[in-house]
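Left out: one protein chain. Kept in place: all the others.
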Amino acid sequence: MLEEETLKTGDFVEARRRLKEKSLAATEKLTTLAEAARLVEDGDHIAIGGCMFTRTPLALLMEILRQGQTDLTLSKNLMCYEGEWYMAAGRANTIITSWLGIGLPWGISRIMRENAEGGNPAVHYENLSHMALGLRYRAGAMGLPFLPTLTMLGSDLMSIAEAKTMTCPFTGETLCLVPALFPDVALIHVHRADRFGNCQVDGYPFMDADVAAASTRVLVTAEEIVSEDEIRRYPERTLIPGFMVDALVEAPYGSFPHEMHGLYRADYSHFDDYVDDIREKGTGAIGDYLDHYVFGVANHEEYMALFDGEKIVELVDEARMLVEIE
Amino acid sequence: MLEEETLKTGDFVEARRRLKEKSLAATEKLTTLAEAARLVEDGDHIAIGGCMFTRTPLALLMEILRQGQTDLTLSKNLMCYEGEWYMAAGRANTIITSWLGIGLPWGISRIMRENAEGGNPAVHYENLSHMALGLRYRAGAMGLPFLPTLTMLGSDLMSIAEAKTMTCPFTGETLCLVPALFPDVALIHVHRADRFGNCQVDGYPFMDADVAAASTRVLVTAEEIVSEDEIRRYPERTLIPGFMVDALVEAPYGSFPHEMHGLYRADYSHFDDYVDDIREKGTGAIGDYLDHYVFGVANHEEYMALFDGEKIVELVDEARMLVEIE
Amino acid sequence: MSIAYSNEELLAVTASREMVGVNTIFAGVGIPLLAALLAKQTHLPGLTIVVEGGSIGPEVLPGYLPISTNEMRISHRAQQLVGITDIFLLTQRGFLEVGFIGGAQIDRYGNVNTTVIGPYDKPKVRLPGSGGANDIASLCRELIIVTKHEPRRFVPKVDFVTSPGFLEGGSSRRDAGLIFGGVSRVITDLAIMGFDEASKAMQLEYLHPGVALEQVVENTGFDLLMPEEIPVTEPPTAEELEHLRRIDIDRRFL
Partner (left out) sequence: MSIAYSNEELLAVTASREMVGVNTIFAGVGIPLLAALLAKQTHLPGLTIVVEGGSIGPEVLPGYLPISTNEMRISHRAQQLVGITDIFLLTQRGFLEVGFIGGAQIDRYGNVNTTVIGPYDKPKVRLPGSGGANDIASLCRELIIVTKHEPRRFVPKVDFVTSPGFLEGGSSRRDAGLIFGGVSRVITDLAIMGFDEASKAMQLEYLHPGVALEQVVENTGFDLLMPEEIPVTEPPTAEELEHLRRIDIDRRFL
């Protein structure tokens, strides 16, 4: 099946052909988390929306782990601990990102260090700059084979990233060309969507619109499914149009313990515990974590029941306070 | 003075250098229409925001006509009768657009026909496609010398537009490269701005964000100056950041008789009268129109007093009705 | 029972029927928009209409048909409003299945001219320009051209290729770098034309009710390919006309 073949670098012709196999009908997209995750196939390139620990589609990422798809490529602009999970569980063989870790206070990813420093051939890292990855998604979203940029020029990232240089035919200047990425599946978590999959987000838009437009399939979780009228009242705020969306799932706290603008702040203390455990017990602690939080529960509702309600209220309160303008 | 020299095609290096001469300070930008228009110099390339007869910065365009700057280049995605004014008044020597006219019911622009068919060397037309012009602004906004695209390939627009072809180094496909536009001045009309020039728009964003970012100077008129808090409440909706803006003017009905989303519909009957007059009396009628509506009044307030208040109420009512979601 | 209908109504109905299994359409104002609205109400409930100004999935209030693709009348109840360049980029990416354009001249390979009649440097008639027509013709998965059938419009070779059809025919469109697309149908007030698979030359496919083959031949400035059988278009049904007339209650376009 052609779908299963890996796309040649920047192959916008084949990427566009693949889009033809997708239904663009404005129909009801609502389904369950399990059904949505089943649209991910072994060997897929999964592009993850959000950034670092904000608006991460964690409910979907956990459900895919439960289902067991493997040989995956994961891409994300700044990758948080979900990247560690997929490596620890042996599900990802390629990681495309500009940065991997939880954030400065939590140090360097131990499992990434072990893999890279031990020369583990099971995981291949594609390292590039934050902007270069953004432009690779954007080139895909624009239906182009590449975009020119000045970033990365002169650095050693040029020698390891999939990039070429060219001489500008208008100015004679040297340009870096980054090839388009066309992921197989995009995972996106949003604040609200109508049942046709028209999605709106509050706060940072990050790279999600580009990630969705560049990908062949688009799976969306939303904190809330709202009426069509609510979307149509402010169409300027729609980030992803319904015709791009293949599956839509209502998933309150679908990014928890990562954060959602105005809804809940990230649970830093959860990251502390996660990292402390790895520091104490080694990277095997990631497997223990997954056994408890992912494989040990049947679904997202059971997962959320593992968290302290009082703590959640605190995080919700801070989120509300931070977006309040008197 | 370097500022006065014409930029070489796609010269992103010089365009970036020119930005260095602009203050990016977050200071109060409020001024009068006359002061704002004085920032336009003879020989400038003026890029016009909005599209066709929507959100056109007419108050600014009329004030510039009153002040008399000349040898101008005008660019706009779909150009409406403001293009005719600048040609009739002898102020523009170059028109860059994908389309010129008021709209289908009003026929082809008579003055454009006379100029082109009579071989009038006083006005040079750069014809290209709607998207190609959009990409030229976007390349400028991105700080690039060009953007690749598939549009215009194979058509005769390739032979008259400033575009080149290249072979894609990743795929071997043929691509059209459109060079960046870096206008000297952008004219933008918005719904609201705070005094620091942070601008928000309702409805279609058109190409305004790109036009502003690509231009060296940015002049903004706003239907309403609002508090900083009002902007900061929904920062996702800000289209143009204050640091780009050089002058800001409060100009209610600053686009009239063109339309503003949710505020007032375009006055089609005004266009009827304008075109009927030209049909009857020839293109000299444009001069008569300007004598009455532009040169015959001292400012935008006097201009608005020429219109029938009852008619305006009708247009306001339709605009409100069209954006209402029950 | 046959009901009287105008040429414009026939065009709109025929165009709407040409959209079989279509989910996204890039529609201009006038007949294309009416055809799309009709199709959504009859056989394409899952259709998303997209217009050049940046409106995705708008609705149209009866009696408030837009004159231009960038005004409130066609952003009413939209699902998303994006920039103009972004609408075209979605098209370049491949999300727009069908595009509609008209034109002052069209030739045997479906190329369309809206720039100049006569030489570019000293034209006989200067036309308004491409607008988005070139982009729609270059980037949509397929293109439908709607125009009046007149000999001065149907010319052997357009004076200026504003919007590419099949260029010189054969593989010349693909060779120029246009990786997809091309004209699937030309719909006029007299007939429906398609294109020969290999040569990409225009061929007659249907005659409209009451139209004689000679009328088409006389009004076409080049030789159309003629298949052995030329069926007749089904006339608009009462239901179709009712829908159309409800949308355009003032009969601005019909």
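Read from first to last, the chains carry the letters A, B and C; within each, the first residue is number 1.
The criterion applied here is as follows: a contact is a pair of C-beta atoms (placed from the backbone, for glycine too) under 8 Å apart; a residue touches a chain by one contact, two chains touch by 3 or more.
Bear in mind the structure is a predicted one, so any value in this text is a computation, not a measurement.
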Identified contact with the non-displayed chain, of A:Thr70, A:Asn93, A:Thr151 or A:Asn299: A:Thr151
Chain not shown: contacting residue from A:Pro169, A:Pro205 or A:Gly287: A:Pro205
Selected from A:Leu144, A:Leu175, A:Cys199 or A:Leu290 as touching the chain missing from the view: A:Leu175
Identified contact with the non-displayed chain, of A:Thr94, A:Asn127 or A:Asn299: A:Asn127
Touch residues of chain B, complete complex, unshown partner: 12-13, 15-16, 19-20, 23-27, 140-144, 194, 196, 198, 213-214, 228, 231-232, 235-236, 238, 241-244
Absent chain, residues of chain A that touch it: 51-54, 77-78, 97-101, 103-105, 108-109, 112-113, 115-117, 119, 127-132, 134-135, 137-138, 149-157, 160, 165, 173-176, 203-207, 209-210, 259, 261-262, 265-266, 268, 318-319, 322-323, 325
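Here, only the chains that are shown with their structure count from here on.
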Centroid distance [mean C-alpha coordinates] between chain C and chain A, Å: 39
Centroid spacing, where centroids are CA-atom means, of chain A and chain B in whole angstrom: 38
Distance from chain C to chain B - Cα centre to Cα centre, in angstrom: 29
Residues of chain B engaged with two or more neighbouring chains: 149-150, 173, 175, 203, 205, 325
Per-residue multi-chain contacts in chain C, two or more chains: 55, 75, 77, 81, 89, 92, 179
